[in-house]
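Excluded from the complex is one protein chain; the other protein chains are retained at their positions.
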Amino acid sequence: MTTRTDRILDGLFTWVGRLIVGIGALFMAVPALFIAMLSFSNDQHIAFPPKTWGVNRYVDLFTSDTWAAPIGLSLRLAAVTAVVALLLVLPAIIGLKRSNLRGGGFIEGASVAPMLFPVAAYAVGLYAVFAEVGLLASFQGIVISHVIHAVPMVVIILSTAMDQIRPELELAAMTMGASRGRAWLGVTLRLLTPAVAGAAIFAFVSSFDEAVFITFLGGPGLVTLPKLIFDSVQFGVDPAITAVATVLMIVTSALLFFATRLRKDVR
Amino acid sequence: MTQVTATSHGADKTGGAQDSVTLRVRDLRKSFGGNEVLRGIDLDVRTGEFLTLLGPSGSGKTTLLRIIAGFESHTSGEMLLRGRDIAGLSPSERGLGMVFQQYALFPHMTVADNVAYGLRMRGWDRGKIGKRVSEMLEIVGLPHLSGRKPRQLSGGQQQRVAFARALAYAPQLLLMDEPLGALDRSLRLQLEEEIKRVHRQMGTTVIYVTHDQEEALVLSDRIAIMEEGRFAGLDTPTALYQRPPSTFVAKFFANANLIPATASADGSIECRGSAFSTQTDLRGPVSLAVRPRSLRLEPVTNGLRLSGAVVETLLLGDDRQVKFDVPGVGPMVALVDARQQSELEPGAAVTLHAPAEEITVLEA
């Protein structure tokens, strides 16, 4: 039975729990808010607290040429990555889920596993392979690495979505007179569409954000936006980064928020 | 085990034997690997009848339904829908209606669009579709929900929509795969009544799969009881209940007690010291199927007498269920009038009687 001491200790236990959650939530929010705040400082150098306020950093960002080329490269990479990842995964998942093929689970597992491999080790492996076939420092090489990086998430999203679309729906459409193709297009693929869009966004963002493969495999010539930020933070800080980071944060959040919603739609 | 087919039994119970046949199945077989799931099914489904496939799980009832629907292939045998061979047709070409256990409503379409789906596939014009959809929703009592999405409906409502959807294009044959399996008891009873009413109203031929004996009793014109891939009995509910054709049906469907006995050359039965006369053609060791209700405390002139010890009694309102143990036979169940004396304390000796005309003599 509960005693008085138990009651006090239980109260303490509850409050410690709440404190942990509170600190956790705060810890999650602070960095984002902090960067957004600093981006509206007009000081020459980054300092806290800012002495003058304004939008100079955003003006810098949109007028200087430093950023245009890396942003362009990152956008192209991300778009190609998203398309290739989908072309690779979508037919595979549909095939595996609808054919009860033996080994389907194994293929799915093998394509998700890279998510858990240490990125650095895997980057060295790719480095060796690319050196062999001359893909180092090439756009195609980076696309390949980004696709493999995106595949696990795309597989997870599409496979969970497919699991939620019951095969009876297609059968029901067929008993009511729809041809196999029509049942597939009008029911299964239609229901899968939000997940496909969500997966495409996830793949896009994962490539747009990627900084490790580009460092190991990109050579000096290919500078993506994350690489540029990475380098400039390492070797002296351009204050405009706060503005870039804020814009990036907002766009990525919006995209990923949208993608998460799309994913939920299927359920 | 006696093999019973539609043509050999109870043909006159639901109307004339001349009734036209909607679906004819002949010697249908299905094996998975080396495993025979269906072992020669013969079935005539008469136009307008409500036929139930009843059996424990794994008896092949769902496989049979899915083969008729065209979702699965069969190994050999014939299937004729209104005389037309449908074995080679895809599900969409068979023109059947199907209601699934988990409803299988399209989540991205409204209730009305779901019901309209089959009509659109048949190329109906929009006005006619609209009229038909509201008519169908009226019949299942959901006209006010036509604009909702399936996930906004309760389980019972979803199943009503699935029912309306499958009936909308007036299929020649409606297949229902345990449609009430996912619902709770009170809702099930309510929907049973509704299915019966709509069936009467629309006159559709129905094949219904269930493992629930009560559901089958309430709904069916005829019941096919399945055991290990073949029919253990196919007849009207009354006939199956009162004259079970096999020990399996007697036990699984009629809840009868099975008692070993011996039939002698003149057709009289000898069982545990009592003897009585019947019209059976069987000779030698037989099984007597005696339903609990047929056992009574008063002696009968021609019939079975069983003595044993009361194990326990349960009051079920007007009836009293008596479980008793007959040495050498095992536990038995009797249902006696609860208004009679109740000196049936556990341990007490009891003698029960069953009149010969209520006993079914079966192959042992």
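Residue numbering begins at 1 within each chain, and the chains themselves are lettered A and B in the order written.
Keep this in mind: a contact is a pair of C-beta atoms (placed from the backbone, for glycine too) under 8 Å apart; a residue touches a chain by one contact, two chains touch by 3 or more.
Just so we're on the same page, contacts and distances are computed from a predicted model.
**Student:** One chain of this complex is not shown here; going by its UniProt record, which of these names is it: "4-hydroxybenzoyl-CoA reductase subunit beta", "ABC transporter permease", "NADH-quinone oxidoreductase" or "Xanthine dehydrogenase family protein molybdopterin-binding subunit"?
**Tutor:** From the choices "4-hydroxybenzoyl-CoA reductase subunit beta", "ABC transporter permease", "NADH-quinone oxidoreductase" or "Xanthine dehydrogenase family protein molybdopterin-binding subunit", the unshown chain carries the UniProt name "ABC transporter permease".
**Student:** The complex has one chain that is not drawn here; which of the drawn chains does it touch?
**Tutor:** Computed over the complete complex, the missing chain touches A.
**Student:** Decide which residue listed in A:F40, A:Y58, A:Y122 or A:W184 touches the omitted chain of the complex.
**Tutor:** Considering all chains, including the one not shown, the answer is A:Y122.
**Student:** Can you list where chain A touches the absent chain?
**Tutor:** Those residues of chain A that touch the unshown chain are 1-2, 6, 9-10, 13-14, 17, 20-21, 23-25, 27-32, 34-35, 38, 46-49, 87-89, 91-92, 94-96, 101, 104, 107, 109-129, 144, 147-148, 151-153, 156-157, 160, 208-212, 215-216, 226, 229-230, 233-234, 241-242, 245, 248-249, 252-253, 256-257, 260.
The definition used in the following text is that only the chains that are shown with their structure count from here on.
**Student:** When the C-alpha atoms of chain A and chain B are each averaged to a single point, how far apart are the two points in Å?
**Tutor:** Taking the average C-alpha coordinate of chain A and of chain B, the gap between them is 54 Å.
**Student:** Give the list of chain B residues in touch with chain A in this complex.
**Tutor:** 69-71, 90-92, 94-98, 100, 102, 104, 106-108, 117-118, 121-122, 165-166, 169, 175
**Student:** Within their complex, state which residues of chain A touch chain B.
**Tutor:** 166, 168-169, 171-180, 182-183, 187, 190-191
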